[in-house]
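Take this structure, written in structure tokens, and hold onto it; I'll ask about it next.
Of the protein chains in this complex, one is absent; all others appear in place.
Our next item is subunit A:
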Amino acid sequence: MTETLIEKLDYQATFDCVQCGYCLPACPTYLAFKKEKHSPRGRINLVKMAAEGKIGIEDMREGIDLCLGCRACETVCPTNVRYGDILMSAVEVLKDNKKMGIFEKGVRRAAFKVVLKNKQILRLVNKGLYAYQISGVKRLINRRNLLNPMEKYRDLNKAMPDVRLSRRLKNPPNPFRKSAIQVGFFQGCIMDVFFNRINDLAVKILSRHGMEVTNIPSQACCGALQHHAGEHNQTVELAKKNIEAYEAYDFDYIVNTIGGCGATLKEYPKLFKEGTEWHRRAVNFTAKIRDISEMMAIVDLNFQYEVSKNAIFQPSCHLENVQQVFEDPLKIIKSIPGLNYIELKDKALCCGSAGIYNILHFEESMQILDMKMKNVKVARPELIITSNPGCHIQMQLGVEREGLSDEISVKHIVEVVAEACGI
């Protein structure tokens, strides 16, 4: 046994897994790839075996790389295995063990080192550019497409939403504490570029329902992509920045519209050692984090218009499995006048977007998306409601690939609520 590996990998947590297999039917990659090493039970075992030196570090790679990180396995696990922690430990060990391929490196750099981390650049990049060029990720895909005349990424590009010019959200900090609920807005970086209209609408919805919303300038990216890539130090740095930034205000809630970002924010305490000052600060910060749907569920939404559509809901994995928000979005959707909610079969299964999974593992991601679209076609909705930008793009892509763009539109839950409220 290698001492250091046992320490680096979350070997202790692997003992919580009793190998019962309850997670198998919940795991999209197991269902799609049909092999035990692509299941949560298999992956946990790979980590355990690697820690014990029974297999090599590289032997974990394929199984771990192809995990979506959707964490549906945690929700169904009867023994509460901390799969997310085990996964992250393996990702970090793998990252340290080998240099990434050029492409992967390029995508990752572009995605979160350069573009996502620096808001200023993000805004500049955004200004005056078309949707297809905004993010480093997209440019890289295009370049790769030129070099390699594969069609595979073309659909993905098509599915990327038209990007509006990013501008600072209004609502500057208000120095006077009002009696209204005080909401600090967390805009998120991908959201900022791709979906800032949704952020705008979310702020409007909250304000319209009597809350005081403040969007603070000092916030940083949540760190989700860095975290998923095993960049621990960068993640901690970003977490500290955010905690500090929001501590400067007296907010009741800190609200975001991105399932994945919210999940990362809610898990900040895990980044710090228990008992430390930073851990305590992280816990306080996290206690205030809410998804927009949690907020919309506590107010009496003032609906003005009908949304007469047959609609399905594709939940965000991280909203459900990490943030543990299951019912709120459904409650809201079902209360929208005129809307006919149809339950999508196996809706909890990840759509295969999973951060930048659909870029790094395009084919596999499409296999998972195809499983999803099979059920979508059975439900025959006119509207797919999402709660996370990644899912949004992926579902859009699914619709494109099936040639259903004329029949099905994809909207974020905030857009639908805003429409019904006349915002």
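Quick notes on this structure:
Keep this in mind: a residue touches a chain if its C-beta (ideal position, glycine included) is under 8 Å from a C-beta of that chain, and two chains touch if they have at least 3 such contacts; residues count from 1.
Operating definition for what follows: contacts and distances are computed from a predicted model.
Its UniProt record calls the unshown chain "FAD-binding protein", which is the correct pick from "ABC transporter", "Neutral metalloproteinase", "Assimilatory nitrate reductase catalytic subunit" or "FAD-binding protein".
Listed residues A:9, A:32 or A:46: the one in touch with the omitted chain is A:46. In the complete complex, the hidden chain is touched by one of A:5, A:24, A:180 or A:236, namely A:24. Although one chain is hidden here, its contacts on subunit A can still be listed: residues 12, 15-16, 18-22, 24-25, 34-37, 39, 42, 45-46, 49, 54-56, 59-60, 62-63, 78-80.
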